[in-house]
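Rather than the whole complex, this shows some of its chains in their spots.
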Amino acid sequence: MTDKAPTAPKIALAPRTHTTPPAKFSHGVRKGNILQVAGQVGFLPAEEGRPPTLAGPTLREQTLQTLANVRAVLEEGGATWDDVMMLRVYLTDVDHFAEMNEIYDAYFEEQGLTQPPAARTTVYVGLPPGLLIEIDALAVLG
Amino acid sequence: MTDKAPTAPKIALAPRTHTTPPAKFSHGVRKGNILQVAGQVGFLPAEEGRPPTLAGPTLREQTLQTLANVRAVLEEGGATWDDVMMLRVYLTDVDHFAEMNEIYDAYFEEQGLTQPPAARTTVYVGLPPGLLIEIDALAVLG
């Protein structure tokens, strides 16, 4: 007997709505009760033959689409917002903080969480042109 | 029998010293043996009727207060520095790296760790005006 956990496979989480990643990474992975969502941005659901397309140029459009994309990966892995421990929010402009918080709070109000909200870190970085927000998530299921 | 872990609640960690977060997120959450601390900054312990107030304008003041704030969340969740796996340090200025390391090392020297120090990543980002440092932490208890 050792304290080694039973071997769990690593499962790729690739919602059908999602565009193909630009490199060999997964939109999400789950192994045992740990689920990691890759950095999501405000791309609309994929359509064949169309390149990745932003939900729109505004912070509101991109934030809501980004959160929808994070949620789709969580659901693909059998998780919900209630399982999320940490959200990392990357903005490009400090002046977007207050508006992002308003959108964020209204969004989670609607999601009907039954457990405490996740922890969060928000920092201001560079992102590819046109992108105003990126979010990734760590969840623990069970 | 499955390898599903027993259901553990997600517990919000909100030290009484902490200011209210500016959005619907938790200063920390614990679920089972995983504890995540949200990005902490150099705010002094909350006082009723006073808005969040920095410990001071200097890197030293803010780094020490930020570490104290991370520690308070860890303790609220039953963890100590020894349980911390990863610290993410966000600075605003590359020129602050050496001084932050001095303060960091002296601080942890005083904490009397009994286990190896956490891993760490330091990057340089934008933060709201006046903030020189932000730190978050992932801990595994037990």
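Lettered A and B in written order, each chain numbered from 1.
Rule of thumb we're sticking to: a residue touches a chain if its C-beta (ideal position, glycine included) is under 8 Å from a C-beta of that chain, and two chains touch if they have at least 3 such contacts.
The structure presented is a predicted model; accordingly, all values stated were derived computationally and were not measured.
J.: Given the 2 placed subunits, let me have the overall number of copies in this structure's complex.
T.: Copies in the complete complex: 3.
As a convention for this text, only the chains that are shown with their structure count from here on.
J.: What angle of turn lays chain A on top of chain B when you fit their CA atoms, given in steps of 5 degrees?
T.: Copies differ by a rotation of 120 degrees.
J.: On a C-alpha centroid basis, what's the spacing between chain A and chain B, in Å?
T.: The mean C-alpha positions of chain A and chain B differ by 22 Å.
J.: Write out the stretch or stretches of chain B touching chain A in their complex.
T.: 3-12, 21-29, 31-32, 34, 36-39, 88, 90, 125-129, 134, 136, 138
J.: In the complex formed with chain B, which residues of chain A make contact?
T.: 5-6, 8, 32-33, 82-83, 85-87, 94, 97, 101, 104-105, 108-109, 115-125, 138, 140, 142
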